[in-house]
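This is the structure I want to talk about, given as structure tokens.
The complex appears here without one of its protein chains, the remainder shown in place.
Labels A and B are assigned to the chains in the order they are written; within every chain, residues are numbered from 1.
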Amino acid sequence: MRKRAMGAAAHLAALSALAVAVTACGGGGDKAAPSAAPTGSSGATAPAAQGGKLVIWADPNRVKALKPFAEQFGTDNGVTVEVKEISKDNQQVFLTASQQGSGPDIMVGAHDWIGNLVQNGAIDPVNLTEEQKAAFPEIAMKAVTFNGQVYAAPYAVENIALIRNTDLAPDAPATIEDLVAKGKALKEAGKVKEVLCLPVAQKGDAFHVYPIFASGGGALFGATSTGDPDPKKVLVGSADSVKAFDRLKELGEKGEGALKTSITNENYIATFAAKKCAFLISGPWAMGDVKKGGFPYDITPVPSFKGGKPATPFVGVQSFFVAAKGKNKALAQEFVANYVTNKDVAKALYAADPRPPALTAALQEVQAADADAGKFMEAGKNGFPMPAIPEMAAIWEPFGIAEAAVVKGGDPAKSAEAAQKAIDSSIKN
Amino acid sequence: MKLALRHGFVLLMCVFALVPILFVVSAAINPLGTLASTDLVPHGASLGNFADLFSNDRYPFARWFLNSVFIALAASFASLLLSMMAAYAFSRMRFRGRRVGLLALLLIQMFPQFLAIVTIFMIFTRVTELYPAIGFDTVWGLLLLYLGGALGANTWLMKGFLDTVPKELDEAATVDGATHAQIFWRVILPLVTPILAVTGLLAFIGIMSEFIMASVFLRDPESKTLAVGMFGMIAGDQRNANFGMFAAGTLITAIPTVGVFLWLQKFIVSGLTAGAVKG
């Protein structure tokens, strides 16, 4: 008994000493970091000697789908390819890691990151041939172009559309007014509980409400001479936007009851899938749950107000970026420009996560088996690529708060003005 | 009668504690598992979500589970040791800087640590270059990182507890010729079993649910911990799609904690101290 106790004690002492030892070198390492900075280039050349390694970072949904293709690319080129999974704050983690020299060679993300990634010098332009560019729809190429340069290879295009339960609402509504009238009629008849499933939540949801806002005549930014959004002309508080906010108010809790703060990102799809509302405004990511609902449905563009402007949804483009501080840029360029622009890769990514492929050829093949993809693409045809300028980050929150305020019955002019002021002051800094 | 009052109060608190969890249970056994179901009683019950967790090929849930348990056990054990040692010094010895050290320990925890990620990348980029074995993508690096938080509140908790253990005990041992190490291992540690158990459990729970550091450290799907993996399940617009599985996973996450608690419970309430004080 005594012996065992002593053995344990000695063992613990050794363990604790080891802990010190190990932390000591952790501490030593960090102190050494600044002194090593000037000779940083020697560190960068070291891995090449090991025979090439390509590191890709993606979000959890895409890692599995990418792996076989990454491995294939590795075998073809005699390199090892690692696909790593980042689950939280991907953009910020990528920027921080890149800056410190632990970043990947290739990053997978949404096109609206481009502005911020570029201002941090984190990505390099991707050079696509005319032929490659032509294989994508115009809107996808427009989305990944920033300051006249193509910064990413697109692989999926996503936008929201109107999904309706055709048991409840057999005909696609031509206008928002028709949609609301039909929704209200169904609600009064006790067939549904909600007029429209569109997430608003307590803080608003600019992404989902944007088509309706645009149809009401509202705008976020003015345009530069080249047609890009101009951060110097924020239009959220403009007279036209106030009118659009007024339309949202009419649809809100004190009006038609179509927009409600109690409908949130967590419940809007599920409510539709449970047949508690006939209309859903959402994107391809909703389809898994919608199908579980087991009723016939159809996908059409979001309708516009009667006599209003077109209801243009935001279009997001999922893309591959080449990291500027990657250790193996030639391979990364090869992978992004010449390998993932390949039809089979696009189809496999679609199979893993059904978002319409950006490549026209892949979309056509996918469409044959799954009509939804084509319908979503059709609904986004006249969409508005989500602005990639860094200033867009200043819009979301104030806009959403203004939206939630008018939906609750607040004054549109005051809300829009306050949002404009908040956006202006944060962009100025 | 008074006992009944105690039961009544505790039952009430149990209801408070359990209602949100019942809601998660309901979502977990609801085939169309979503956050939206308004009722505690699910529409149709099945264990499909639990089965999915262990059989789907996208999320290696069983691996996450093992990773988490291993990391939490190892890190909580090591940090328990470190903080116990520090608490012993702070409680039993008088040295220069003691008061300042204690205060500093308390204050350092109060600084908003939002830039920690940047410094973690600074430190471990270098460490990974030099010592890949304790760098990024390794469990050892993560364990090391967790030890950084070992002293924090745990030291205070244990020091406060040690202060209530009579000093006469170690003085008597010193008279018997025991060294400080012997007093630490043989007199103090046995006396503070309840608080060791409590602190160990707290450390275990803390590490089980930590995911900010773990998410930048462990990037292979197979090497993730439960908290990181589950966060990824509902990240972004996947929130609805996986909620049923997510709810099931949340419940399973609690199992190791409850297990550790059951194991430690007898130490927590053993009342060993009372006997020792008499002896």
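Keep in mind that, in the parts below, a contact is a pair of C-beta atoms (placed from the backbone, for glycine too) under 8 Å apart; a residue touches a chain by one contact, two chains touch by 3 or more.
Keep in mind that, in the parts below, contacts and distances are computed from a predicted model.
Missing chain, UniProt protein name, picked from "Maltose/maltodextrin transport system permease protein", "Malonate decarboxylase acyl carrier protein", "Cation:proton antiporter subunit C" or "Cell shape-determining protein MreC": "Maltose/maltodextrin transport system permease protein".
Considering the full assembly, A:397 is the residue among A:298, A:378 or A:397 that touches the omitted chain. Which of A:108, A:258 or A:418 touches the hidden chain is settled by the complete complex: it is A:418.
By the touch definition given at the top, subunit B reaches the unshown chain through residues 3, 6-7, 9-10, 13-14, 16-21, 23-24, 35-36, 38-40, 77, 80-83, 85-86, 88-91, 93, 95, 98-99, 101, 103, 105-116, 118-120, 122-123, 129-131, 144-145, 147-153, 155-157, 159-161, 163-165, 167, 176-182, 184-187, 189-190, 193-202, 205, 208-209, 211, 226-227, 230-231, 234, 246, 250-251, 253-254, 257-258, 261-262, 264-265, 267-274, 277.
Considering the complete assembly, subunit A touches the hidden chain via residues 1-2, 4-6, 8-10, 12-14, 16-32, 35-36, 39, 44-45, 48, 51-52, 76-79, 92, 95, 99, 115-116, 118-121, 124-125, 127, 129-130, 147-149, 202-203, 260-264, 266-267, 271, 324, 327-331, 333-338, 390-391, 393-394, 397-398, 401-402, 404-406, 408, 410-411, 414-415, 418-419, 422-423, 425-427, 429.
FYI, only the chains that are shown with their structure count from here on.
Mean C-alpha position of subunit A lies 33 Å from that of subunit B.
Only residues 5, 9, 12-13, 15-16, 19, 22-23, 25-26, 29-30, 32-33, 36, 43, 46, 57, 59-61, 63-64, 84-88, 92-93, 96-97, 99-102, 265-267, 269-271, 273-274, 283, 285-286, 288-289, 292-293 of subunit A touch subunit B when the two sit together in their complex. For subunit B in complex with subunit A, the residues that touch the partner chain are 32, 34-37, 57-59, 78, 81-82, 85, 117-119, 121-131, 134, 136-137, 140, 144, 147-148, 181, 185-186, 211-212, 215-216, 219-221, 224, 228-229, 231-233, 235-241, 243.
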